[in-house]
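This part shows chain A:
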Amino acid sequence: MTRVKVIPENKKNIIDKIIEMSGENIRDCMQCGKCSAGCPASDGMDLLPHQVIRLLQLGQIDRIVESKSIWNCASCFTCAQRCPRNIDIANIMEAIRLTIIRCVGNSRLKADDVPSKVDCKMPQQAIVSGFRKYNK
Partner candidate 1 sequence: MQRIGVFVCWCGTNIAGTVNIEKVIAAAGEMPGVVYAKDYQYMCSAVGQNLVKNTIKEQKLDRVVIASCSPRMHEATFRKTAKVAGLNPYLVEVANIREHCSWIHKNKEEATKKAIALTRAAVAKVALNTALIAGEIGVESRALVIGGGIAGIQTALDIAEAGYEVDIIEKSPSIGGKMAQIDKTFPTLDCSACILTPKMVDVSTHPNINIYTYSELENVKGYVGNFEVTMNQRARSVNMEKCIGCGICTDKCPSKKAKSEFEEGLRNRSAIYTPFPQAIPNVPVIDREACIKFKTGKCGLCETVCPAGAIEFSQEDTKITKKYGAIVVAIGYDIIALDKFGEYAYTNHQDVITSLEFERLTNAAGPTGGKLVRPSDHKKPKKVVFVQCVGSRDKTERGKTYCSKICCMYTAKHAMLIRDKYPDIETYVFYIDVRTPGKNFDEFHRRAVEEYGVNYIKGMVGKIFPDGEKLQVHGVDALTGDTIKIDADMVVLAAATKAKEDAEDLGRKLSISTDTNNFFTEAHPKLKPVETHCAGIYLAGACQGPKDIPETVAQASGAAAKAIGLLSKDKLVNNPCISEVDEKICSGCLACTKICPYDAITSKVITFNDHGKITKRVVAQVNKALCQGCGGCTVACRPGAIDIKGFTNKQILAEVDALCR
Partner candidate 2 sequence: MSVEAKETVMGNKNEFEPLIVAFCCNWCSYAGADLAGTSRLSYPANVKIIRVPCSCRVNANFVLRAFQRGADGVVIAGCHPGDCHYSTGNYYTRRRFSLLTNFLEYVGIEQERFKVDWISAAEGNKFATVMNDVLEKVHRLGPNRKLRDARWKR
Partner candidate 3 sequence: MEKIGLKVRARAKEALENREVDEVMGWKKGEFWYDVYPVFITEANEADDLIWDAFCVNNLSKYLIQKQKENKKVGVFLKGCDSLGFNQLLKDNRIDRDQVVIYGLPCVGMVDPEKVKKEGLNKGLLEIKRSKDEITFVTKEGEKKILGRQFDYDKCLACRYPNPVVYDELLDTEIAREVSEMDRFKDVEAIEKMSITERFEYWSNQFSKCIRCNACRNICPACSCEKCVFDNVNAGVSSKASVDSEEQFFHITRAYHVAGRCVDCGECTRVCPAGIPLDQLNHKIMKDINELYGKYDAGVDVSQDAPLVTYKLDDADSFTEHGKGGK
C-alpha cells in the first residue's frame, strides 16, 4: 500500500494559486452536489462541478485539465447562487481556466476572427464569455 500524500507537493502551488485567484475556500465544500444538480451545462460535462471541486481538494489537477467541464461551464453562476456553503464555483472554474490558458501557449481566440464565428441566434453573453474564456 503506497503512502499517498493527499495533496502532492508539486501540485500544491497551483492549487494555492487557484484558491488565491478565486478567493474561495474549497475546503468549505461538503460535496452536497447541488451545483451539479442545478447546472444547466452539466450534460456536456464529463466531470460534474462538485467532482471538479473534489479533485481540487485532492490536488488532482491533471484530471481537471483533461476534462471538458471547465470549458463547458457557461459561467451563469446558478451554482454560486445556490451553494449552501457560499462557495462561488463559477469563480473557481474561471480561475482554473485562467491558470491553464496562462501557462499554455497564447490566447486561443483572436479578436478579429470573432465576427466569422458569430451567428445571429447566439446571445451576446455567449460571445463575451467565449472571448473572456479563451484569452489570456
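Selection rule: all candidates are chains of the complex that A comes from, given by their letters.
Keep in mind that, in the parts below, a contact is a pair of C-beta atoms (placed from the backbone, for glycine too) under 8 Å apart; a residue touches a chain by one contact, two chains touch by 3 or more; residues count from 1.
Here the structure is a predicted model, which is why all the values come from computation and not from measurement.
**Q** Mark the candidate that touches any copy of chain A in this complex, from 1, 2 or 3.
**A** For chain A, the touching partner among the candidates is 1.
**Q** In the complex, go through chain A and note every residue touching candidate 1.
**A** So the residues of chain A in touch with candidate 1 come to 28, 30-39, 42-43, 47-48, 50-51, 82-86.
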